[in-house]
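All protein chains of the complex are present and in place, except for one that has been dropped.
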Amino acid sequence: MRLTKRLAALAVALTTLAAAGLAFAQGPNPLPADTPWFKPYEEPVTARIGASVNIAQTFPEGDSYSHNVWTRGLLEQLNINVDVVWEAPGGSDYETKLNLAIASNDLPDIILTANYAQFMKLYNAGKLADLTGLYEEYAYPVIQENLMKDGGQSLSWGVLDGKRMGMPAEGASMQQVRLVWIRADWLEELGLEEPKTMEDVLSIAKAFKDADPDNRVGMPFFKAVIGDGMCDIQGVANAYGAFPRIWIDDGEGGLKYGSIQPEFRKAIEIYADLYKDGYIDPAFASLDGGKVGEQLTTNKIGVIIGNSWLSSWPLNTLYDTDKVDWHVYPLLMSETIDTPVKTQVPDIKGAHVVVRAGYEHPELLFKWLNFSVAKTNDPLYAEPYAYHSDPPEIEHGFGYHMLNPLYVYYNDPMLNFNTQPHVTAAIDTGDLSSLTTAHDETQYANVKKWFDKVEAGEQPSGNDWNAWLSWYGPDSTFAIMNRYIADGSLVYNQTYGYFTDTMVKEWGSLTSMENEYVTQIIAGARPIEDFDEFVETWLALGGEDIIKEINEWHKAK
Amino acid sequence: MTRSVSPPRRPRRFVDPWLYVMLAPSLILILVYAYGPLFGLSIAFKEYDIARGVMGSPWAGLAKFRYLFKNPNFKRVITNTVSLSVMKLAFRFIVPVTVAILLNEVRSVPFKRAVQTLAYLPYFVSWVALSGVFISILSPTDGAVNEIIKAMGMKPIYFLGDPDIFPGVMVVTDVWKEFGYGTIVYMAALTSIDPSLYEAAAIDGAGRARRVRHITLPGMTSILVLMFILSLGGLMNAGFDQVFNLYNPMVYRTGDILDTFTYRIGMVNAQYDTATAVGLIKSGVSLALVSGSYYAAYKFADYRIF
Partner (left out) sequence: MTVEPTASARRGIRKSAGERAFEICNGAILSLLALLCLAPFVHILAVSLSSSQAATAGRVGFWPVDLSLNSYQYATQNPVFISAFGVTVRRVLLGVSVDTLLVTLAAYPLSKTNREMPGRTILAWIFVTTMFVGGGMIPSYLVVNATGLRNTLWALVIPGAVKPFNMTILLNFFRQTPKDLEESALIDGAPQPKILWYIYLPLALPALATLTIFDTVGHWNEWFSGLIYMDKQVNQPLQTYLRGVIIQPDFTLLNQQQIELMSKISSKTYQAAQIMIATTPVLAIYPFLQKYFIKGLTLGSLKG
């Protein structure tokens, strides 16, 4: 029953791909069993894992996190028997569950640590298997290649005392930078000019709100405050030269922490003023991403400073229901700042995939990771419509990749970025040879559909609109981000996820304290002068030691 | 055994082993599941290392307690906890007593019953579910309460985000949830008042207000004193389920209480040693308050728990 469904999906995939004349239409090739990367185990080997899950996840009939296309594929093709020993919703619940597992000395075989602190705790306690040498031997060359694309930076994080103890589960994703989104119809309606500076953006947000004060939110903001690409303070902070939550160059060969600098105080003050004047939802501290999404789709928001994925949700929904189009701009700097755009790549949490010390098959981790990449995005072996998502023809297609109990994919970090010039060239010239990956081809098909619909005078789907806005032309989101990279305007966290001893203990409390102060000052519960109190307290409760440790580490490097 | 036939002789008291057998399952369970984890309290005095476990972690003396008393948040949390629970305590008396007296003056039995039933309704609903209800109806943007406020031409109020209003909201919603329970307790006390007292007062021409003052209230004194003393023991509990499900960082200044503070440092920041130290302080104070209030209950109201 499941099989026929899968075959059907595959058939659809094959026919559509064949029609488009695609490279991997001949596939999927069976995984080469004679390579160390994909050699199946002789006997089924059990891998116990604790899975970080989403309570809202739905499943194809009869499936679960423990039994789905991924677990079946791993068993059939590599003889890996996945045993999901526990599930916990991602976030603090997952962290708690893993802490309980550590405390009761009942660790799963393969573990995804929630952050760097947890990784260090496990390492210090001697609970981790040494993976030195295994990565080089067993990791699929495509993975090794992809992980070198940032110069080996993220790869170096998993090495402690010269030994590889874990694999980074997230890269410093350049895709997570902020962009300025403005509703095209409202801009036109009010006859406003396109923004040139961050001040313009803010006054447009105010003008939108003033035009319909009862129903609109001026500047969307929510409880995550910093570090969430929906609508946090980061975009505005960057525009005023502040880089909250990351370690930056202090200009004298050392590093300083962005959140305690005066520039950040300025950004907070701007938000506090917006709040005071009624341009920020008074309930922001209890809003999450879902609620902001609701505000966007019910036409309450006209300006949002967030990540490129906004067009794939929820703005695509709004396009479907109300045909709303948005303009996207690179982050615009404040008039008070005379440097060109500087935008920060958000801090990573330092999650790592590790193997329990004493597990008989530590190399299994790599076979699993190989399988994940091969099945979703490898030109030779991918079965994207079985393992990744339903084909683009299916509206609201199902995301199979989310069922993988080990949700880590070492895809090419530049995949989405490269698609933009490829798709743009293919559309403009009609020559499809520029399309080199499955992703290119899928997105090309979507953008093509968008053009066809527009030409026919029909309403394109939100899905096609998203592809068009993301990958076609110089104003698309990925074109903007490609320029960020080319111009060197990205600011990275200079510690690259490194955690000092004091950070392992205190970082959690320090960042929550930071969030509390920022929230309270913006909401007017504290005056802006309390920013100084925040800095003092931050330094006193361990920040001072951390600065010292970080700089010692930096100098030693 | 020969049975005595002489009726006046009291039967010899003998200890029936069955009593211990009956108690055994509960005793075993409580020893395992309530006393078993107590060894964990030692981590309040340790530098807790989750991997080395409770026993293996090195001792740290009173470091965690010193850290707490240095932390300005801890003092704030103590103040918030005490003031919130005192306010709740007061209103948990005033409202149900008033309602009970008012209900007592009602003659229609079906009406009485209907009011009691409805008032008791919220008592059964979890704070998890109620938080959904209150977050929704108190929302400053589209909540029902603020729609009414806006319709009256006033500015919307952010009930759950304004630190000056938040404690009030906690008290009101708490009383709303709990007063039905109190009302029933006090109603019961009222029914035990001899009706002839009222009749006599009526014949003497006493008005309603005077009857309440001179008969109803004195008739409730003992239960009021009792309930008051008993609730003193819960002074350190300002309502975790309620506050936890309704608060946010904007209202920490007035809304953060001991239990939510402990939850955050323990569960979110994983500082189990410090969290345990807070728990230990709280347990100590609670135990003292409880012993004190039970002693007082025994002394002044002649009430013993067993």
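Going in written order, the chains are labelled A and B, and every chain counts its residues from 1.
Keep in mind that, in the parts below, a contact is a pair of C-beta atoms (placed from the backbone, for glycine too) under 8 Å apart; a residue touches a chain by one contact, two chains touch by 3 or more.
Keep in mind the model is a prediction, meaning the values are calculated, not measured.
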{"item": "Sole contact to the chain not displayed, among A:Asn29, A:Gln57, A:Thr429 or A:Gln459", "value": "A:Gln57"}
{"item": "Which of A:Pro168, A:Gly258 or A:Pro314 contacts the chain that the document leaves out", "value": "A:Pro314"}
{"item": "Sole contact to the chain not displayed, among B:Leu89, B:Ile137 or B:Ile193", "value": "B:Ile137"}
{"item": "Selected residue (touches chain absent from view) among A:Trp37, A:Tyr65 or A:Phe243", "value": "A:Tyr65"}
{"item": "For subunit A, the residues touching the chain missing from this view", "value": "52-59, 64-66, 84-87, 89-93, 96-97, 99-100, 103-104, 106, 224, 227-228, 230, 288-291, 293-294, 298, 309-310, 312-314, 349, 399, 402"}
{"item": "Touching residues (missing chain, whole complex) on subunit B", "value": "1, 3, 11, 13, 15-16, 18-20, 22-23, 25-27, 29-30, 32-41, 43, 50, 54, 99, 102-103, 105-107, 111, 114-122, 124-129, 131-137, 139, 141-144, 147, 176, 180, 184-185, 188-189, 192, 198-199, 202-203, 208, 223, 227, 233, 245, 266-267, 272, 275-276, 279, 283, 286-287, 290, 305-306"}
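In the analysis below, only the chains that are shown with their structure count from here on.
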{"item": "Between subunit A and subunit B, centroid-to-centroid distance (C-alpha), Å", "value": "44"}
{"item": "Partner subunit A, residues of subunit B touching it in the complex", "value": "49-53, 71-72, 135, 139-141, 156, 158, 160-163, 248-253, 264-265, 267-271"}
{"item": "Residue ranges of subunit A in contact with subunit B within the complex", "value": "92, 95-96, 99, 102-103, 105, 117, 121-122, 124-127, 217, 223, 281-283, 285-286, 505, 508-509, 512, 515-516, 519-520, 523, 525-526, 537, 541"}
